[in-house]
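Only one protein chain is missing; all other protein chains are in place.
The letters A, B and C name the chains in turn, as written, and every chain counts its residues from 1.
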């Protein structure tokens, strides 16, 4: 693979600017015409602790982080704890190097900051391993180069300069990017650092095979994460209210929305907790504004009760669930897909919601828009589920992709004129919850509208919203609410399945997955059924320990259990392609799956 | 059926003493040697509103409320709202009569209080219907009889006297019961009322066929609901702490525990909300006391986050979920089984809990004890799920059934002596979360014990409980926690399946259900598998709209979907046997299921 | 143009308009104090000339929560303890609505206590009525956060070991800008206080003593009551925080001894409402957000204009 792709990893401590350096590096490669993909790994800690970002670049579109990587820029952790006997965290200083060696491919490059890491601090077997793996090691005193021209923090820039020299990347892109984001004087010193490091390394021996592929974009590209895309989807679909409470990784969408909403004529509210956040979203939506809230893990768990209130009062709302490794606080900065069942079923009584699990940046945008559309057309909560993996992935997308019209349509909502024609109780109260309506949703009014008054109640209610325990009314209301899912299934089948199938129609073996890799929608099971019908055996790939997605498919279809094997990963890191290959082989050939990082669960025998 | 059973219904307004009157009536029949079963129906309203209790009595054990009923004692609603045009609740005064007519069997008896209900207030078609159905109607001025001897509220007693006269029940039992519970003077007037009403009715024409069956108990009987049984199971298993917040119908268990715990040397806490309630239960359990909490619907939804904390910190706890019709506030006093998926999957991350759904009083006791046993042996949250139907059902049970030893065993917990031998980190910190342990649970220490200090954390953690994001440690801890479910499945398979199968081993058709009718345990799917393997078609009966139990079976087995039809009811009333018969016929014969009260969903074709 | 023509109409409003014909009679028990709140609110709304359709009344769960079933307006009968977050967002979505929130003492001071504190400090321009019957009514009579110490109930058979919470003092510390206590047994004062509270610009909190003859029989029926504004013994300036605090403390302590003090306790004028604060900081649009969706001329921004940062 080395010829046609670069997988570059920059490692250091939290708070050392790894994130922004990697982002500029990625943009530079994108501007140079490549397709890019990033993968972020960081600890639940503000300063220090081992963090890295991996950037994969190819001439072709990139879908995943790839297998291993081939260039390590190890910067040192300036907030490392001092080594101390018995302390379980060991020697943090060397972690930016040591923690990254396992995944480095044969023939890979290591650049480390010898200004922070003495040769004697290196692990004993380092030279041995380097030799065995044909690693090309470049100890460079990046720190001193940085200090010489400017400040110590600029060692990241020095590292980028060294990378450029080793891989023969034009410095132009880096300079442009720095010029765009830095004040003049900072820019100048950075350029000095960049060029100095570049110069020194350019003079060295380059006996490695790692190189940057070439590529060319037909149209202009932008670099975004799924968090950006969800935000933009919401804004374009007319969302003008958000309420939230910070929680990793949900905070990303919440922060972006909070920054943009005031200029978009909307309101963002940070409130006392997630129960309040979801309740505020309901209140604003009830009063006529397209609204959202969301959270992660435990914060979303607190939204369980308001979620049910949205279902029975038929208050449209979009919730984002940004999953992370559970249960409980779990591993707050690590990805996992363990919240699927929680999101589908939390809150008492029969669930009545739509769940989207977009698989990439473009889907995140499209599906967020669709979530709002369905929420407001059908008066149902729509949940966009994504995870740490997607929020940390930057990908390039055509700029044109975002050249769309915004949608100010408030959905199944009446104007005062329409209200004057609508069904009312003899007393003048609007029948907001009629028993029979074509598509499931009974159109709503908005407080302040003349002729629209009604009661929204979490109790079962009459067409006007008054509390009722009459069994016939109950059945009619339940049926109408439940029917929405059928209508939505049909709607999606006709208009936008959000499911994609790749490969041969006549394949004997299949692989199925959701979310971070591909999108799915609850209840839209028909396509999956057709797919499973067509294959003999299928591997279901998901990032959790209890095979929730496979369980969902089985729940919905009640068949195919004996055809489905599972590949499960829950150690805090997303899948690498090779693991899936091995799992797939285990499915077909019955070979042993031997990696300790994931678990293969064969299909239950017939 | 009329010959060998009585189904007596007493109807009136909330706050009119219907509950206690029916309870005494039931006890009287039990003392007379009969098997009894009650069904309670009441509105979410403190005073007034249509309420009734049905008492079914047979010489044989009784399992359900039966089909329709054959004796109506209609007492009038002393808190009825006055009729008013356009008011959707209509004429509440006549509801204790009119609302009950539909289910009254042919040949049934109606006794109504003409002191509260004038003949002209009767529905227009009343006489017609009575004639068509061969009802025997006895208007009696119970109110005046009561007033004559004592106070108006004693009209219930008059109604019982009338019932006894019409059915030829010995007044002795009623007198005994009144003597046991009333002060002398109240007792005397009540006896006067009872005898007066009895006397007057005894003189009337008795041309009906309704009668009380005869029976005889071999051993002494007690009358309890599942709420009593859960309470007693908890107390006998050594539970000495409860924290809760009132919510119907959970309040029953919470109140009973609060009343008994102080005399049992324990503590009961009513706290600010359900998040706190569950958290307190964890705190007390962590500090060494067998503890419980619980709630219903929205209150249980608030426990979602602490539930996950219990899972990852492996804090043993028992939670009761007393289900009611959802979503949201729904129909708070009506039964439903719509919370199954919520209870199984709420809280982020892979779930790691045991759920019991006892089907009757005896199972409620047994399974609550088992829940504590498993919770403390395996350090896992155990949930006892029951519903409004079971909490409102009084049944007779042999007194001997409760003659058991209490269990003070704190489960997988070490003494200080054992701790001194146990594995510790070099620094002296106890390894409370070891990677490899035989049965899944790693034994715990209790704060205050010498040599037992450790950290309990909602984050993923090392054996000593320190926060860790190491992938290998993660996998080891996850696997150990998940393995508990396997151990528990095995434990249950060997010791107590809590599942029962009735009927022919070679049956072609089956009926499957859970909870209020029968018990089930998550993950203990083997027996169900064997059962489904053995039948050709199966009807799954459950009280919810989305076929959650069928879904669970399909999720676990991934097969048999095409064999399983569903019979779903969600109008607020439990199933009657005839509905199930009709649903079963629809399954086998493909006949149309025609009742509006429930929904038949045929199996998805192959 | 307004899409919300019920707002600021100048029609003549009759008190009967606030009675829902569909459910004209409440199901509260005979003698329940909740009837007093309903009546006072109808009176106040009429006096203020409010149109039923410009009011959004958000209630919690409890006997008190049924207020929205018996008061004709736009209503939202939400979940236990969460009326305030629902209500305050509706106000942000459409600041021209008259937003009222109501619930019980369990609902507002128990499970919802944190929302109460935070809504008060934010000073949203709305009125919060707490039906304080010192008991959980709907769930059949358990101890509430305002039940006096020693109060016996089914869940506290030996009597409550907890000091009751001080709703007025808490409200003041939290930042409510209007605080009053009234009682169902004092209909005139109740109506007047509700009128003032609704008129007040900012968060107004009315602790409304509502006797519960069904479950709180032992408790006083809140008679006789003393109106502190009418009684010379309680002379203090309601605009002085410090004096207000003392009066509140005394009032709360007195109630536990059976002495019922009612009236206005605190009124802070001139403090910016939350809406005004947000306007001040350019984080709130000038016209109601809810109107944008009905305004064909509204210019909708789009994300395409934000892409520069991603190039």
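We take it that a contact is a pair of C-beta atoms (placed from the backbone, for glycine too) under 8 Å apart; a residue touches a chain by one contact, two chains touch by 3 or more.
Worth saying up front: this structure is predicted, and the values here are computed from it rather than measured.
Taking the complete complex into account, which shown chains does the hidden chain touch?
A, B, C
Considering the whole complex, which of B:252, B:305 or B:387 touches the chain not shown?
Touches the omitted chain: B:305.
Identify the residue among C:59, C:78, C:94 or C:114 that touches the chain left out of the display.
That would be C:114, which touches the missing chain.
Pick out which of B:130, B:186, B:455 or B:507 touches the chain that's been left out of the picture.
B:455
Would you mind spotting which of B:59, B:139 or B:283 touches the chain that isn't drawn?
B:283
Could I get the residues of chain B that touch the absent chain, sorted low to high?
Touch set of chain B with respect to the missing chain: 27, 220-224, 228, 231-233, 235-236, 238, 240-241, 243, 260, 262-269, 271-273, 275-277, 279-291, 305-306, 309, 313, 399, 402-406, 408-410, 413, 415-416, 425-429, 446-459, 462, 464-467.
If the hidden chain were put back, which residues of chain A would touch it?
15, 44-49, 79, 81-82, 84-89, 244-248, 251, 254-255, 258-259, 262, 268, 270, 272-274, 298, 328-329
Contacts of chain C with the missing chain: which residues?
Residue positions of chain C that touch the missing chain: 111-114, 117-118, 121-123, 145, 149-150, 156-159, 161-166, 169-170, 172-175, 241-242, 245-246, 249, 274, 277-278, 280-283.
Definition applied: only the chains that are shown with their structure count from here on.
Averaging over Cα atoms per chain, report the distance between chain A and chain B in Å.
42
Counting only Cα atoms for the centres, state how far chain B is from chain C in Å.
Between these chains, centre-to-centre, one finds 37 Å.
Enumerate the residues of chain C that touch no fewer than two other chains.
Residue numbers touching two or more other chains: 21-23, 61, 79.
Going by the touch rule set out above, which residues of chain A reach two or more other chains?
Those would be 275, 305, 309, 313, 425-427, 457-459, 462, 466-467.
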